[in-house]
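Below: one structure in C-alpha cells.
Each chain you see keeps its place in the complex, though not every chain is here.
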Amino acid sequence: MSAEALAVPIVRITALRKSYGTNEVLKGIDLDVMRGEVVAIIGKSGSGKSTLLRCVNGLEQFQEGSLTVNGKPLLYESAMAMRDLRQQVGMIFQGFNLFPHLSVGRNVMLAPTLVKKRSPNEAAEQATKLLRRVGLAEKFNAMPDQLSGGQQQRVAIARALAMEPAVLLCDEITSALDPELVGEVLRVVEALAEEGMTLMMVTHEMNFARKVADRVIFMHQGRVHEIGPPAELFGAPKTAELKQFLSSLHD
Amino acid sequence: QTALDGILKSKTVKIAIPTDYPPYGFVGPDMKPQGLDVAMAELIAAKLGAKVELVPVTSANRIPYLQTKKADLVISTLGKNPEREKVINFSAAYAPFYQAVFAAKSLPIKSWADLAGKSVAVTRGAMEDQELSKVAPSTLEFKRFEDNNATIAAFAAGQTQLLATSAAVAGNLMYRNPGLNTEYKLLLKDSPCYVGVAKGEDALLAKVNEIIAAAKAAGELEALSKKWLGRGSGELPL
Amino acid sequence: MISFDFMAVLAEWPLLLKGLAWTLGLTLVSTPLGLAIAVLGAWSRACGPVWLRRMLGLYVELLRNTPFIVQLFFVFFGLPALGIKLSPELASVIAMTLNLGAYGTEILRAGIQATPRGQWEAAQSLALSRMQTFTRVVLPPALQRVWPAMTSQIIIVMLGSAVCGQISTEELSYAVNLIHSRNFRAFEAVFIATATYLLLAILARKLLMWAGPRFVFGRRSA
Amino acid sequence: MIEFTLWDIVRNLLLALRWTVALSLIAFIGGGLVGGLLLTLRLGLGSGARRLIGWYVQLFQGTPLLMQLFLAYFGLALLGIEVSAWTAAALALTLYTSAYLVEIWRGCVEAVPRGQWEAARSLALSFGEQLRHVILPQASRLAIAPTVGFLVQVIKGTALASVIGFVELTKAGGMIANASFKPFLVFGCVALLYFALCFPVSLFAQRLERRIHVR
C-alpha cells in the first residue's frame, strides 16, 4: 500500500448531525479515522457513542453532514451501495448477536457464501482459520448457546472478520461479559490492532483504551468533547466534564 | 312411568319436526315452523290434550332425539324400512311422500342404467339415500350432505347433475328456480310418512294410531295433504 | 336405557378407514400449503409494500373472524356462482388451506416481531440483503419460536375438517354420520370418532414436534 | 310459498344472534371460572395435578367441539343422565373453553420472570400472597389480550351448537336459506354478522396487545 493511501482517512465524518424526532443526539461530529488507526470512544451513557458507530455502517440514517468510507459517501437510497459499504465496515455488538440456529462455523460462513459467493469449501476453510485465530478452532460445530459469553463474542469477531472489512466497529463488546471473561476478548482485539486493523471502539475498559488506542475520543451530549492520545486524555483531562467522568469510574 | 303418562300428566308433548324441509317443515319470515309435519304435530298434540313443544331436528339426528327421549314423537317425513324398525316403532302412515330422481331437461335419462357415471346429491340419512343405493348402477357417484338445505344448494349450484329428493321439495325448487330447467326423471320410492315412537312405548303408539285413524276418517289427513302438498293423500298404508 | 353396541359401528370398518384416510389426506395437503401461505404472508407483512400488507391484513381478519363452516360453504356453494366449480374435496382443501394460511400468517408474524433487533442488525452489518436476512437469519428461529403455536393451529384445522362432511367430503365424521344414519348407533359412532380424533391429535402433535426441528426450521440449513 | 324480504332475513338473523351471544357468554364465563380454578390447582399442587390437567387439556383440545357437544347432549342421556340442551351446551362449551384458557393463562404465569417469585419468596410472603400480590397482577396484564382474542374462537365455536338443536346464527341461516331459496344472500349475511361481532373483539385484543408491548 502506498504512502498516499495511508494518508487518506478511511472514515471521514464531517459536521454529522442526527436526531431521533426532535431529540438531537449527535450535534455536529467531525472525525477522520486513518487506515490502521485504533480509536477508542468513551463517554457517559446517552452521550451518543453507539449512535455514532451505527451511523458509520448505516444502521442509522443521519440528517445532516456527510460520511465517507474509503472515499465513497453513504447512499441510503441504494441497497446495492449500502451492501458494498457494509462489506467495508464490520460491526460487533454488546449482545454478540450470533445467529442461534446456526453452528459456530456456519455463523462465520454465512455472509461469505451469500454475499461474496464463496464456495462452501472455501468458506469453511476460511472459517476454520478465523476461529483458530480467535482461539476457538475446536468449536466449529458447537451451537452458540453451548458457549460462554466470552467465546460467543470471539465468534462474533471471527464472523465480522470473515467479510474482510477495512474497518471494524466495536460497541461495548465486553459489557455483557462476566469480569473474568473480559480478558480473553480484549486479547483478541489487541492482536487485531497490532496486525494493523482499523478499529473504532466504544468501551468502558479504560485500561484497555489506554493500552491499545492511538486516539481517545470523549463524547459528551452528542459532541466530541475532547480528543487526543490516551496518555494526554487520561493523564491530563482538560475539561471539567472529562475529569468528572473519569473520577466517577474509580469509586 | 310410560311416555304417555308423562304427556298426560305434564300436558306437554315434545315432537321432533323438520325446519329445513319445505313443505313438510320450514320457517316463515317470523321464524315460526310451519308445514305439513308441523300441522300434524299440532293436530296430534291437540288430540292428546297437550301443549306441543316443537323440537327442530335434521334428518341425521332425528333418531337420536327419539332414542334419548329428548322427543316423545318424531313427525319428520320419517319413512319406514326394516333397519329402522329394529330401533324404533312406527305408527300408521299420515301423509304421502314420493321420492324421485330429478335432473335438467337436457339430460336424457330413461332408466336406472342411464344414471351410470353421473353424480347425485342426496341428504345423508334420508330414505332416498338408501333406496337409490339399492337400485343405482355402481358407477353413480353419491354426494351426501348433512341436511336438505345443503343438498338442494349443491344441486342448484351445479355441483351435481342429479338430485334425489322428495317430489314436494323438488317441486318447490323447480318453481323457485325455473332457470335450472329441472324435471322429474325416475320414481325412486313411494314411501309415506309415519310417526316415530320409541321402542317400548306401546301405549303411546296405540294412542297415536288411534288419533291417526280418527283423523283419516274425519278427512283431516286429506285436508292437510291438500293444503301443503297440493293434492290428496291417496291410499295411506296402516 | 339402551345397551351399547360398538361392534355394529366397527363392523363398518372399510367406511371408517376411508374416512380416516380422507381426514389425513386433507390435513396432509393443506398443512404444507397453509404454511407456505403463512411464510409468504409473514414475509410480506414484515417487509412488503403497504398495499400488500393491507390486503393481507384484510385476508387474515376476514378469515379469523368468521366460522370455518361459513367459509367452507362459501367456497363450495358460492364460487360456482362465479363460474368456478370445485369438487367437495378440493373445496375442503382450499378452505382449510386458506384458514391455516390466515392463522399461520398471524402466528408467524408474532414470531418475527419477537426477533431481537440485534439479529436484523447483525445480518445487515454483514452485508446480507433483506431477503437473505429474512430467509436465513430471521425466519428459522421465528419458526422455531412459534412452532408449538403453529402445531396447535394445524391440529385445530385438522379437527375442523370434521365440518367438511357437511359438503359431502367423505372424511371421518362423514363416515361416522353415514354409519349411524344407517344403523342408528349414534352414540357409539360418535364416541369412536371422538376417540379417533383424539388419537390423531396426539399423534399429529408428536409428529409435528418431531418433524419441526428436522425439516422445518432445521439447524442444518446454511 | 312465503316471500322473505332482505329485511326479514336480516331481522331473523339478528334475533338468532342473541343466542350466539348468550352461548358465547355462558361459555366464556363458565370456561373462565373453571379455567381459573384449574390454573390455581396447577400452580398450588404438585406434579400429579399438573399431569391430570395436562390430560384434561389434551382431551378437550384434541377432539372436535362438534363431537363434544353431541356426546354431552345425547351421550349423557343414553347413560341415563337427563340434560337439557342448555345444560349440555353450557357443559361442553365450558369444558372446551376452560381447556384453552388454562393453557393460555399458564403461559402468562410462566412469562412472569422467575426472579419475581424469588423476590416475593425472600420477602417472606406466603404462596397465596406471592400469587395474589406479585404474580397474578403481572400475569393478568399479559393475559388480557390473548384471552380477549380467544373470545373470538368461542363465538365462532357456538356455531356448532346447532347440532344439539340451538337455532343460533348458523342454524337460523340454514333454515332461512332453505325457506327463502337465497343461500348466497343468507350466508353472506351470516358471515357479515359473525364478522361484525368478532372483528371489534379482535381489534380490541390487538390494541391491548400493542399497548402491553409498548410499555
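What to note about this one:
Order of writing sets the chain letters: A, B, C and D. Residues in each chain are counted from 1.
As a convention for this text, a contact is a pair of C-beta atoms (placed from the backbone, for glycine too) under 8 Å apart; a residue touches a chain by one contact, two chains touch by 3 or more.
In this text the structure is predicted, and so the values were computed from the model without any measurement.
Chain composition of the entire complex in this structure file, expressed with the shown labels, reads A x2, B x1, C x1, D x1.
The definition used in the following text is that only the chains that are shown with their structure count from here on.
In summary, the chains found to touch both chain B and chain D are C. In terms of C-beta pairs in contact, C-D outnumbers the other of B-C and C-D. Relative to chain D, the chain whose mean Cα position lies farthest away is A. Comparing chain C-alpha centroids with the centroid of the full set of protein C-alpha atoms picks out C as the closest. Mean C-alpha position of chain A lies 52 Å from that of chain D.
Taking each chain's centre as the average of its CA atoms, chain C and chain D sit 20 Å apart.
Measuring from the averaged C-alpha position of chain A to that of chain C gives a distance of 46 Å. In chain C, 2, 73, 77, 81, 186-187 are the positions where the chain touches two or more neighbouring chains simultaneously. Chain A has no residue in contact with two or more other chains. Chain pairs that touch, as defined above: A-C, B-C, B-D, C-D.
Within the complex, the chain C residues that touch chain B are 2, 73, 76-77, 80-81, 85, 88, 165-168, 174, 177-178, 180-184, 186-187.
Interface residues of chain B facing chain C in the complex, by the touch rule stated above, are 59-61, 63-64, 67, 83-84, 87-88, 121, 124-125, 129-130, 143-147, 150, 153-154, 157-159. Taken in their complex, chain B has these residues touching chain D: 19-22, 26-29, 31, 55-57, 61, 64, 67-70, 147-149, 152-153, 156, 172-173, 175-177.
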